[in-house]
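With one protein chain withheld, the remaining protein chains of the complex are depicted in position.
Letters are used for the chains, namely A and B, taken in the order the chains are written, and counting of residues starts over at 1 for each.
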Amino acid sequence: MIEGVKISGSLRNRLTVSLIGGAAVLALLMYFIVRAYATQIAQQGQDNILGASVNSILDAANVSEGFIDVDFPYASFSMLGTDTDDRVFYAIYQDDELLSGYDGLAQIFPEVDKGSAYGNTTFKGAPVRLASASRMLVGADLRVQLTVTVAQTQDSLLGALNRIGRNVAIFGAGFFLLVVILAFWATSTAIGPLAQLTTSVARRGPQDLSPVASPVPREMAPLVFSLNKLMARLEYSLSRSEDFIAEAAHRVRTPLATVRSHAEATLLRVDKEENRQAMRSMIRAIDESSRAAGQLLDHAMITFRADNLDQKNIDLVELVQDLAMRLSPIAEMRDIELQLDALGPVSVIGDAILLQNAIRNLVDNALKYAPSESIVRLVVATTPKPSISVVDEGAGFPVGEINLLPDRFARGSNSGGIIGSGLGLTIAQEVAEAHGGGLTLNNHSRGGACVTFSF
Amino acid sequence: MKFLLIEDNYELANAICARMRSDGHVVDHADKIFDAIEYSQIGEYDLILLDVMLPDGDGREFLKHHRARNRSTPVIVLTARSQVSDRISLLDLGADDYVTKPFDHAELEARCRAALRRNSGTSQSITVLADVAFDPVAGSLKVGDSTIKLRNKELRIFELLINAPQQIFSKQKLFDRLFSYDDDVSENAIEVYIGRLRKHLVGSQLSISTHRSLGYRLDHD
Partner (left out) sequence: MRYIFFLILTFLVQPVLAEEWEDQQFFGSATSQKTLRILSNTDTRFFAPIIESFLKSQPSVSVKYLVTGSAELYDIFRTSPEDFDVVISSAMDLQFKLVNDGYALALGDLEHPDWAQWRESLFAFSTEPATIVINREAFEGVPTPSSRQDLIKALRQRPETFQGRVGTYDVRHSGLGYFFATQDARASETYWRLTEVFGSLGVRLYCCSGDMIDDLVSGKIAVAYNVLGSYALGREDAQSQIKVILPSNFPTKMMRSAFVSTNTRLPDVAGTFIKHLTGIQADISKAATFPLPPLDRTVEPAISLDPALMTYLDRLKRRTFIQEWESAIIQ
């Protein structure tokens, strides 16, 4: 079905891969974006609590009797409890001096009275999140900057992020799977019109070069347009070829006809035996060449048509009847009677033109080789398979050559002076084979040849 | 019989006319459709021979014209095209039969005979000589009350003889007229047919005489 066509890649694969690739990229992107967003939100959550803790401590600071007192409530630290029991560190600085808390906790120098600043650092071997705020405390004879920093490990945060990450990954994977299925479906839908076009073009008869009429998607329009133009060019060139062949035939045959007619006339006027023989052989030569040309043209036509049979319902009996009528003057000339044996209509599916051509060749043969005043029978049968047999009462096929005769240009050893080009049986066999059947040659038990064309 | 030949090729036309006239027929020749239409309207022809490729148009035009005027004269087309589709369309247009060029005169003759037979049941051209009525179309010989159906070869020989009763026809001449150029027969087959004709003519005023080394002649007793 697609022999001789070079295949490079596949539209379906391209589409599917692009869709799936795109979806994969999107899914990955979505995963990272969601993770980043989730991190931001979660971090904000932790920061809010740390900020509240810092502020609660800062708010509890006051100056009394020249001393700083930071009597922060129980809640300042209890609000820092997490489900993963994160560790907590803090430091309270008066200007640069550590008032209480952990020494060595990184400082991030928030702006005074401007709210909390946040940062990340490491403390006691663990990564921690810091919140820090600063306040100016003014007393009677005291003016100090109080900075409070609260830090917390991030196990809970990371745990939450991992959970979110896992869920997003699962949703992403599920989504991706859905897209894969969708990709296959979408690809099939997109490729659909191509398959439809293929079917409609493939279903055309052998002579059908008409433009594609059915509507196609916009993207396929240029292709179909080019296809139609190609077919139009083909049709044009084919008809030109046909015209050329016909023209050539006419130009060759008309002079030949002239020569033949004159030769025939001349033959009747000459008396000398050698002149007679010369004229006779001249006429024979003309007949042979014109018959050869005709058969070659037919054979070419048949070879082409055999690949694209025009399949229609045909009644074999009707076909043979028409043929018999057409050939009856010839048969009459030789006093041969054409007899049709058939019981009723015999229906087959085939190419009428090819069949006519093939059977005509067989009957022509029979009329040539049958003796004068004999009967040539045309038998149309249905069992075991539909078939047409041409039976004559001539000499029959030379034994031993029977299988070679259908070969091109093979003439039997009994062909003697009979004019023919040898293509008759070849043509008939090729047509039979094109219809899924065959040609069989037999010698009749009562003498004479029998050629059976079966389906 | 009276024929109308429509053919633009002069060489070929001459050859055909010569042959047909030597067979004893009357032939008119037109080389254009226009003339052909005129002739066919005026003259009463038994048969029209039409070449499809003509200088002022396709021979099919003549066919259409001819049939449109309900002319029943049979038309045999001479064509160089052998495509089956062409042949079929010719028959569809109203041609009775066709021969492809180059053609065998004997075949043309046979087809004419068949076309004429189809066209009219009773022949319009029966030749009567003495007490013998010869219908060349039906191919029958009426001797007295009996009608004999002649074989093809017998018929053709007799046609020649009866159209030129005083003429002597040599065996060769008869042979050349009768047998196809690839027939594997000897000239002595003529003797067989002459013999048969003689049998048919028994009891009539006609007979065929043999003239040694000259040929045969139809004699009127």
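Keep in mind that, in the parts below, a contact is a pair of C-beta atoms (placed from the backbone, for glycine too) under 8 Å apart; a residue touches a chain by one contact, two chains touch by 3 or more.
Predicted model only: the values in this text are computed from it and were never measured.
Asks: Please identify which of the visible chains the hidden chain touches across the whole complex.
Replies: If we consider the entire complex, the absent chain touches A.
Asks: Based on the whole complex, identify which of A:V88, A:V224 or A:L256 touches the chain you can't see.
Replies: In the complete complex, the chain left out is touched by residue A:V88.
Asks: Among A:A27, A:V70, A:I286 or A:I302, which residue is in touch with the absent chain?
Replies: A:V70
Asks: Looking at the full complex, which residue from A:S10, A:N48 or A:S100 touches the chain that isn't shown here?
Replies: The one listed residue touching the chain not shown is A:S100.
Asks: Touching the absent chain: which residues on chain A qualify?
Replies: Touch set of chain A with respect to the missing chain: 68-78, 80-81, 84-85, 87-89, 92, 99-101, 124-126.
FYI, only the chains that are shown with their structure count from here on.
Asks: Approximately how many whole Å separate the CA-defined centres of chain A and chain B?
Replies: Centre-to-centre distance between chain A and chain B: 63 Å.
Asks: Could you please specify the touching residues of chain B with respect to chain A in the complex?
Replies: Touching chain A: residues 9, 11-12, 15-16, 18-19, 22, 53, 78, 80-86, 97, 100-107, 110-111, 113-114, 151-153, 172-173, 176-177, 180-184 of chain B.
Asks: Looking at the complex, which residues from chain A come into contact with chain B?
Replies: 242, 246, 249-262, 264-265, 267-268, 271, 276, 280, 283-284, 286-287, 290, 294, 297-298, 301, 326, 328-330, 332-335, 353, 356-357, 368, 372-373, 416-419
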